[in-house]
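One structure, as structure tokens, below. Some questions next.
All protein chains but one are shown at their positions in the complex.
The chains carry the letters A, B and C, assigned in the order they are written, with residues numbered from 1 in each.
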């Protein structure tokens, strides 16, 4: 039986006249995109454009909600009331559904962005707030969550479809959490290193910490990034290595359908 | 056969810690609300709250999209690309649909806010952009438009459900357009004046310009405001006068169902 | 020799069409104002207006910089790079100096706002960032800091003029820090309680914690608030009680001149 894996990436992070990342290149590598929803990055024009391009490339669309913080690009940790956060997420899910109508596609997953993702990994209130927003707006959405986190627990507690992800280009600490991005050393920039590491992760079902600790981990999707100068090469190398190892790259709904 | 009329008002125009207008009072007067969608006013928490209260009061919910301009409260005229404007509207329609899920209600109409409403009344590109957004996100939405405007034409051209509105508390110029709000004299602040004027409008099917010119006009909804100190008293007086004259006040979908 | 004391309050926290607090009432009570600088609240029009009114009332003007977060009103704790924070503060100090030119007044102190004030009280990096911004833009500015905090230490370390403040209407924890505002019980709303407490603080030179612990504390200014429904009455009562006890209320520069 053939191995399959989803690859996802954040996209649509431009804002007005500002552009960031190489969306066209990324769309050739991944099979699912996490679309910024206008509050930390992205805008209506960009969101529509990404949805249309995703459809053209046979790529599934997910929401990538973040804090309402354009200046900080959603990378600043913000402490706020969990109910307000929940509604902020629901707002973004609704907005993306509106823009996806231009492409005639359905949004199929949710993955929190940046600091929100980092906080929700360890903060049950935040993780549950995201889950409740999904449950209200569209309970069929996959909660794309880091394995071994409060997000995973929230999806299970709320009986939401759960898809687990692991990272191709980021290092983990010994607890299986992502090491903070403010430390540049935690971002893998060498395509060869990333490719070898990725194949081992998929074939062995393990992630490896910054200290070499191996942690058996279930995951359905591999995350790559597009906003580092080296990111495209890293992602391309990882995808090619997976395919060479006999792994078929599929959309997230295809992956979850088994 | 009994006369019927809808009354609508803008609501949910707070933002974060900022509050404006008396939403609870307005909800007792109107049967339809135009909910700010977070870009010129309103936020996710406020939008959810308004949707829930609207449902509790038997009031139908519409979107009140505006320019992306919190500081200007959507009252500054902004010249922008019509396609970008279209997507900005679609974004807001989607976002409100997301928040309306908390109340289990369907958004049933769209009424542009402030400067966007003024510009779309006379600018065909803007009026059509709003209509295209509605057509894409939900073609069953009523385009709640001032009579005799480019918005009315756009709704007809796009084959969108059209509901025409007239204003209880604002004066018209001799072309049937709203006189600009920057002139305070164009806002009617005397409840008795507004009440008498409203009854004549409904019974005679006419609007009256600032110069006394009578213009036969079809309308399905009367707009009141909640953000002037005198607005609540004006709206209450108008509603009571209509009821005393035998006019039943109904939601917009009920009004349009005939 | 006569006892003297400064009273300060935050002001100018409106934004565009949004208004908050009763600035005119507060200006009759305090002798120094902390003016929001446009990033968490306030805007250019409001800032100019407050500066002019402050001058007319013989009230000294200080900057009240906060996080760049209008929606959160500066009350959300935000984790960010300390250098970026420093420049964000410097930006606000410069902006207020620009608006103060309309009144021909000099900005004489800096007091951080909301979550920034809370964080800088315990975080040396934040406290020093604020101090470095002051040192660069205008080293004659008083750092108006809570006693016994990292801000006090930063002012001393940077050799900046230091003015210490205590709160009339907020409770302290046993470490002399302000208890968090998210707990409503930490805001004193009874004018009589606040007045008696204030007189004891000034005459005894002590603050009293939520648990009744007395802590000898030096302070030059008492802070009152204007954004609670009860705040004006609390502040008026405290000022009157101080004057009845023979304490002269003076501007911050007068207070520091001794």
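FYI, a contact is a pair of C-beta atoms (placed from the backbone, for glycine too) under 8 Å apart; a residue touches a chain by one contact, two chains touch by 3 or more.
From a predicted model like this one, the values you see are computed outputs, not experimental measurements.
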{"item": "Contacts of the hidden chain among displayed chains", "value": "A, B, C"}
{"item": "Sole residue of C:25, C:97 or C:233 that reaches the chain not shown, by the stated touch rule", "value": "C:97"}
{"item": "Residue touching the undisplayed chain, where the options are C:7, C:59, C:88 or C:115", "value": "C:88"}
{"item": "Residues from subunit A at the interface with the omitted partner, ascending", "value": "15-18, 20, 43, 70-73, 75"}
{"item": "Contact footprint on subunit B, counting only the chain that is left out", "value": "68-69, 71-72, 76-81, 115, 182"}
{"item": "Absent-chain interface as seen on subunit C, which is shown", "value": "38, 43-45, 47-48, 83-84, 87-88, 90-99, 101-102, 136-137"}
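In the analysis below, only the chains that are shown with their structure count from here on.
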{"item": "Chains touching both subunit B and subunit C", "value": "A"}
{"item": "Approximate Å spacing (C-alpha centroids) for the pair subunit A, subunit B", "value": "39"}
{"item": "Approximate Å spacing (C-alpha centroids) for the pair subunit A, subunit C", "value": "42"}
{"item": "Set of subunit C residues in contact with two or more other chains", "value": "71-72"}
